[in-house]
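Down below is the structure, laid out as structure tokens.
One chain of protein is taken out of this complex; the other chains stay put.
Naming follows writing order (A, B and C), and every chain is counted from residue 1.
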């Protein structure tokens, strides 16, 4: 039963107040995109056993989507940040690098 | 290596000498340098694949390698339900193949897997659900799957403990599969393992794959914690960790790994002879031969490799089942556990060739893996042996995601099972 | 023979006798008794039958680890099976019955299994019962099922109530023994918020029984003082009768509190605590291990610690002559306690070659006979102990001496309770000297920040001596110094098969030493394989007594060290918890929230037949007295189409979308254009998901230059609002758009039928004429004094107004319409009437025509898909090969040749079978109804090349060999020209 901190509200809430939303930082492909790019956007998932960037909505709170970096093997949460970005904050990446030196990076 | 047959007579004979004469059910060999086929994953699906490779296709130079103990993944963690009342043709075909193989599996393997066709019903608790299940019955009748629609009073006759007049969602009828039921999950893995071992196949436990070796887009072998093993063909059958193995082989799958939980009550005397699924309220329950009420619900919604799910699912499903079966309120929950399931983009499985030549995947069974084991193994063996899918696997290829050709069962089943 | 002692009993109140029955026999105990101590005190040694062999069984333990003494408790709707007597506090009028026997506890037919024990080794059922094939289901399985199971299934619903509660703390201490209390003191004094959970009704754990001195006081006195100190601290919460059931991820602990058990006084029966703890200190103690020797399950063979618990805590003597069997010093305390109670200890049988510690010396000094290097060859007696045969521990079981006794107190050492530590990933380390697994402090379970979630103290950490336990907390304490134990897993060491076949490991499941050895021999080498093959540790005690012994024997059989074998996984709950507690308040009316429209009560009063729609409940129809649902629906339709009908449409989603980029946003969301909709106009729109599948539909209204109102389906409001916010927040966050879900702000009523306008004109207040308010437009104003928004939209093909009023006025408005409409023949209609009328008009219904695999193009809705737009959600997906395949099934109307109604969900068959032997199909029915207007069945369906096959007849196999023949027709059945709506 996870706890995550909503970066908008500043409160740490439990999983039941949140709605999970799958892998973060996916690039949308629309009309004109190749079959491969479109398939990749909708289906190909990293699904790593380790550091995962993912979407959560503070559904029972402010209703906002935010992003989290979380280890799927230990459930450690490295940090959360607002969804209005195309990549994770640099300091979060630095923190993960320190905690998981063999981590392959977020891309 | 001839199989020493199990029978009542053999047990009686051994009883006289305190069972000192029983042999190993399966051998524990060191890996050879090369196999025609290496199957990663000694769960039900991997072992069944090996078994039918040998039995149907005559390929026995096979290794099944397993990072833990055989049958220790989802095969040993599920709620043992067997059914084939699926809506879409490809699903009905492979699950019914599995179910029909289960009918004779004990005799085929000479290992009692305790297939118990005790009957399975899915309660309809809304008009919408009722229409969906009636549609399924009509589809099943054309698919050669025996199911029928039954009335609330027939439901009550089959399941006296069900509350058909629930204040919230009265039971409007049910989709009934008389030859659905359960089997002893561990025994399925053990029975296949014993039979594979007897065919001379190597089951190598405590052997983790650390890399997949390829050259010119073609598989060469695998690196493992017990050394390097060459292979002609590689079958990846590792539910829960499919993405991890695919990553080693250099491709991505339309899969996310999520936790699915089950729990049991303390054992009580028999009170429910059939399997009941109540999909509207997200719960299902059966009673094991030991007397425990076996319960399962929905998956978590986030990626998770821990084999532990979130507690709130236990509460949600239990409350649904108390509404459905009021007598269970004073029973006590004995044990809860979790497994990691592969959830695909359309919630249907993948049996497919991959971007790497001679690498095949069998994954994505989501919450329906156990019931499909024999059919999945049968179809996968055909795919691996021939290099191309047969009719059972044809629609389950990876190409369907690019084409938009989904096999969507959510219409008929909104819940894990 | 067990009995109540004349004196003593620190936990019982002899001034408060309590009456209870066992198998109908009246018995008496005292307040403070457990059901177990009361039974034992009343002389009841045999309490049940084992699972497989139906052997007589009595108490082994005094706490949560008890495997045998489970009973049916209570009757009728308060009947509870498998109740553990050792953790049940005695209460007045308790009714207990023993389990798993027929016809009676004393004479059980199932005990024949014990006679044939040799034929029923571990896993025998995997090797047998395979022929003939049908026999498993019809013969063998029913027999096995009937003989398995323990208590009787309840037959009635549970009348009690349950609660849950959330709490938060810095430190959760699990266990109220001296180690837990000491840890709580330390943490509390450091200012931490502390919760202490103790599963029993008493503080202090074992220490008051085991003796010693803490801080110069008797343990009991120290405990009392510690509890008093803690009680006085505002930052501490002490909870008795609360079992910490599980420690879940991120420090989420489940506590199971017994509140008003057996007290019909309004209190909840159980309360389930969900505690978020920064750190959990497990002070959960240790559990004594049995020793495997032949007959170690005969009633009267008990754990040594349990024997002294019964004597000291409850003044119950388990027997007059108690033989102690041990491999350690601690069990000597039992001998001393037995003797101090005035009972006899004929011998202490110690497997060690020498026993020279303080306690053995004390025993010898008190005149107790100590036999070292000895073991038990066999326990004599069947329904109760009559004696033991003593042998050399090193030998094969040759009897040296037979000692008469009626109780055997055994101790094989102690195993720390590591469950909570292990639940979410804490690792264990094998301690060779103490022969135990204990928590590995270097590998604790970790939390949200990767920090340790748990710490362990006291016996749970493998510390078994009072001095070392209290030393951790800096509190001086002393007890007798104990010499090391000798790991003994089987007695005697060289026991032959015949003995091992009666040397039990798992009492409840009847797993013996021989079973584990057989599993090892057959290759079930993993500890998980052994467990599952033999069922070791799978009983309702979850192996608390058996696991370590079993894996030690497995390791020995495989010739490998115990830590290589490892343990099975510890899973919650620590001891079983009621499903009622797991459910909490969520039962009956509160099972799920029921969403009600403002007019819900009115519908209910009018006898509406309900249909669940999401969490809403909508009237399906309003049957009058004596009317069937079918008749009611037909009446409602005919009345609506000839007079005027009212539909409570409040559940329709109503989402306002506003901003400079709102038009652009809606153009992305809907397949058609919304940005060019005129102010005051309405347009039907479709929404698809990114996979191209139709997910929702509804009418969009442009309220003003920068504001639109999007209607969604009843079930779709929250989902679609979330979908909008998802795209706005995560993809187009620079677009200036705000949304608000106003679904519940308005009650909405559809006023439908030829007389709808007359009805509204009678209410008056605004111009609702065709000129002022044409079809597909919208206006604001008042009607009958109510502030309204009126939409000229129609889902029935009739003249129709959908009228929104503030929800708090919904009921009044609805009543006003009904009153004013009386002269026009107004009647409410339900969802079924709505569905039939839309089907008569060939309008699709989300969830009927769509099922998550249908795209708008399949439904002849190409007109609602903009060709001009470069992009909308789902557009790219609809360009994929399978989506553009001309062979996709397309929407058509279907008319049976004989006018009958097609069954729901039937398929149209095609020639032949596919490669999997399944009958080929070429279409299916998506909705089918009886049309009271046309007086015949009408249906819609998806058919291969359907729109190009008008007039063709398809065959639909129905039930029991019936085949329906239906002609492909246009899906609009009624008022094809659409003259009725646009008047």
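FYI, a contact is a pair of C-beta atoms (placed from the backbone, for glycine too) under 8 Å apart; a residue touches a chain by one contact, two chains touch by 3 or more.
As a convention for this text, contacts and distances are computed from a predicted model.
*Asks:* Which of "NADH-quinone oxidoreductase subunit J", "pH regulation protein F", "Sarcosine oxidase subunit gamma" or "ABC transporter permease" is the UniProt protein name of the chain not shown?
*Replies:* Checked against "NADH-quinone oxidoreductase subunit J", "pH regulation protein F", "Sarcosine oxidase subunit gamma" or "ABC transporter permease": the hidden chain maps to "Sarcosine oxidase subunit gamma".
*Asks:* Taking the whole complex into account, name the chains on display that the unshown chain touches.
*Replies:* Visible chains that the missing one touches: A, C.
*Asks:* So which of A:8, A:41, A:81 or A:103 would be touching the chain we can't see?
*Replies:* Looking across A:8, A:41, A:81 or A:103, the contact with the absent chain belongs to A:8.
*Asks:* In the whole complex, not just what's shown, which of C:22, C:693, C:746 or C:795 touches the removed chain?
*Replies:* Only one of C:22, C:693, C:746 or C:795 touches the chain omitted from view, namely C:746.
*Asks:* Taking the entire complex into account, which one of C:262, C:369, C:427 or C:736 touches the absent chain?
*Replies:* C:736
*Asks:* Which candidate, C:593, C:886, C:912 or C:951, sits in contact with the chain we can't see?
*Replies:* Going through C:593, C:886, C:912 or C:951 one by one, C:593 is the residue touching the chain not shown.
*Asks:* Just the residue numbers, please: which parts of chain A touch the chain that's not shown?
*Replies:* Residues in contact with the chain left out: 8-11, 13-14, 16-17, 59-64.
*Asks:* Please identify, in ascending order, the residues of chain C that touch the omitted chain?
*Replies:* 161, 163-168, 193, 237, 260, 265-268, 271, 274, 276, 584-586, 589-590, 592-598, 615-616, 656, 658-660, 736, 738-740, 742-746, 786-787, 806-809, 811-813
Heads up, the rule we're going with is that only the chains that are shown with their structure count from here on.
*Asks:* I'd like the Å distance between the centres of chain A and chain C, where a centre is the mean of that chain's Cα atoms.
*Replies:* 29
*Asks:* Which positions in chain A are in touch with at least two other chains?
*Replies:* 1-2, 19, 35, 38, 42, 74-75
*Asks:* Using the touch rule from the top of the page, what residues of chain C touch 2 or more other chains?
*Replies:* Expected reply: 248-249, 252, 425, 691, 877, 880.
*Asks:* What does chain A use to touch chain B in their complex?
*Replies:* Those in contact with chain B are residues 1-2, 15-16, 19-20, 22-23, 35-36, 38-40, 42-49, 52, 54, 72-75.
*Asks:* Taking the complex as given, what residues does chain C use to touch chain B?
*Replies:* 51, 78-82, 118-119, 121, 124-131, 133, 136-137, 141, 144-146, 148-158, 160, 246, 248-249, 252, 254, 274, 423-425, 497-498, 501, 514, 518, 521-526, 528-529, 532-533, 535, 538, 540, 542, 569, 571-573, 576-580, 582-584, 586-589, 591-592, 594, 611-612, 620, 691-692, 847-848, 851-853, 877, 880-883, 903-907, 909, 914-919, 921, 924, 957-959
*Asks:* Going by the contact rule at the top, pick out the chain B residues touching chain C in the complex.
*Replies:* 6-8, 10-12, 14-16, 18-20, 22-28, 68-72, 76, 89-90, 92-93, 97, 103-104, 106-107, 110-112, 114-118, 125-128, 130-132, 134-139, 141-144, 149, 161, 163, 167-169, 184, 186-187, 190-191, 205, 265-271, 280-281, 287, 289-291, 306, 308, 310-311, 314-315, 318-323, 326-337, 391-392, 394, 400, 402-406, 408, 410-411
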